[in-house]
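The other protein chains are all here in position, but one chain of the complex has been omitted.
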């Protein structure tokens, strides 16, 4: 909601996620040859990657590091004016860190922190991906040709972060980004086990779930979308044959109804492949769906028990 | 764009389409048992229908009439204030017709006409569908249970209207609804053969193509979305076995990349079943993709020639 | 192998399975409206059912009874002469029970018992299903129209029986039916945990796994094939929405590589929906694939742990 009680459309979409890896070569090989991203550039310790229909220069910034987890998360605003409004709101909230000059992928960005210490940025100026000759699509309405390499995901979909206090995020994110809460888990003790947010018609672009350790700023997973559930099934065979650890799936989430597969890239960051079907949140006054602890104990949509590591495993690992 | 040069988000989504039929019983049987819509009410000559995940009382109003074609098209606004802004803009454009009291499906609506004489309305107050006991879904984040009857489409997706002057619509609709033009066909003679518009992240919610007759206000087709391309293939077998006329498809559109099947319901209105995969227009500054006449002559994505009736057939039929 | 050391082709295919139910009305409703079989007749306590592309009068004989489990299993021979050869072989093995007059579905049949007490029959004369007007397919190469009701399975695929001594079955079945052993589980202690047999190019038409109770003659599951993996996923939603207990899946078997879903029909008999893709055993000298206990502990193809009830649950229940 904005000041006048109307829905806020300042932020257009999740733009990119920076992932840290302590096995940069193995991680890069996974993201390019198994997951099917394409490199669009590299600078310093980072390689810039994107899916074949991502229109920006990059949606994944893979950075060599001494550890794993998330570097920062970028959201693209709908206009220069919308960016200014978001910066003003974030500064007023007291969580702003100031302007950054941007990188190979986009122009200046305003950085800020969530209550759990994850680093975010909002920006408008971006470098649009221009396909080189060999990557030009047969049809001009997609960003790059469908190359068919590996899982060949279509576009960045969402990410999931861990937080000590999901309730705090639940208050904070709608104020910072204008996000709507589409679904949430409310435990019997009144706390929130998880919360799903969106800034647009996707059913979610970010989720937060409770970190059951005492760590802060940790990462749960990043997800790219494929066009069909069959692509998720095919991804499972590709991961199986390439020795990629499959954590759980394919199956259908009860929450949000997406069809999913979770794997670990070689450095240990959790990565999802998902398909949402034709489901969108078009309703402007969508009412948050609140799941109870009892409902969650039923497991996923078709009865698969939620795997234990889903509640305990995140990156970086806890010492 | 709104007055300040920013994207306009006043209209949330396409709400409903009223279709006229001179074979009301056969049409209803098709929409319920073959297409898989569910009746939520009837009043006078109209039956109100919706797909299993449409959240409103209806998305299709099927009205017995002496002819076929489209009755009116409704778009739902994002807020009461957004509705007021749209009404003001439409009145200023001189195409307003005034307020209507609404029907079983929604509250008051402001009616207006496009340059070709099609009747539109914008509204905010709506009747949300409440599933009766027998239709309650196992998972609470969809509007109605997945009943599996017939093609079992998920939600209203878009419609296509015919117009004498697509260029006029191309100027008019962005002003009236704040729509963006995502793709278009520009013929060698400089006129527009077709234009695809959206008010949200869907790649389009309405398309206009040239009426090659001298008629006005005609209808090309209405489309509901299914979750998977496999559902479109399955729909083809269901139509085949139920004696429904298949006009063309399944195949993939070059424009917008959707996977499609076109059939005629018993009264002759063209109906599509489609799947867009994970493709969305998330980019706030999307640049219209303009297709040339030469490109269009290549046919659809995988080479299927566009069927001749696609350029000539609409409802009501031309005397 | 036949007497001259050549492959035996006397038995053409699994013909039908008789299932017992102590909830006949609920079971029938499940098989017709959820599973998507069609009734072709009834006599006494039995209803005869078949899938839309089964060419015989029935493939499932559902018989009201005081208990659950399997009644008998029928295999159709390739010719009258082949039937005589099988009867001679079975009689020589000492497990023959004699000729039966047949039922609504087929002519005379020779009955015999496996070492665990399950009742089998072989026959040649059969009643071919003739579709009534309303069920006639649009294309004449399928047995009945694709009606699209419920899961709408295509044809009977296989069944799985429990046995005290799988090794005994492993010797017996190739002699009785001329079956080949395509895959098997050999435990560390040298016994066989399971064995998969086929009489034709399907990768299996019957499997036996160890009964961990002291019961004899019990039933594990019966399976019908659907055309696509998407049909299995769709089946999961249909079962979910109809309150059918989903035991495990959808997932891909390591053994045989089929994509599966297991549910319990209302009386408690386990029923599977499966898709094998394009996999067939065309090789005449196929060598049995032997899985070790260690390999089996890895779970299914993509890592799903085999659900515990799979090793313990069968029908009839153990007192």
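Couple of notes before you dig in:
Letters are used for the chains, namely A, B and C, taken in the order the chains are written, and counting of residues starts over at 1 for each.
One rule holds in what follows: a contact is a pair of C-beta atoms (placed from the backbone, for glycine too) under 8 Å apart; a residue touches a chain by one contact, two chains touch by 3 or more.
The structure presented is a predicted model; accordingly, all values stated were derived computationally and were not measured.
When the omitted chain is restored, the residue from C:155, C:170, C:251 or C:270 that touches it is C:155. For the options A:145, A:175 or A:216, the residue in contact with the chain missing from this view is A:145. Between the chain not shown and the residues A:7, A:41, A:96 or A:137, the one that touches is A:137.
In the complete complex, the hidden chain is touched by one of C:134, C:278 or C:319, namely C:278.
Interface note for the absent chain: among B:64, B:131, B:236 or B:289, the touching residue is B:236.
Listed by residue number, the positions of chain A touching the unshown chain are 137-139, 145-148, 150, 228, 230-231, 234, 237-238, 240-241.
Contact residues of chain C toward the unshown chain are 4-7, 9, 12-13, 53, 55, 76-79, 81-82, 138-142, 154-155, 157, 183, 200-202, 225-230, 254-257, 275-280, 282-284, 289, 291, 301. Residues of chain B in touch with the missing chain: 229-230, 233, 236-237, 239-240, 246-252, 259, 261, 301-304.
Everything below uses one rule, namely that only the chains that are shown with their structure count from here on.
Taken over every residue number at the interface, the positions common to chain A and chain B amount to over half, indicating a same-residue contact.
Separating the CA-averaged centres of chain B and chain C is a span of 46 Å. In this assembly, the C-alpha centroid of chain A lies 44 Å from the C-alpha centroid of chain C.
In chain C, the positions touching at least two other chains are 230, 237, 240.
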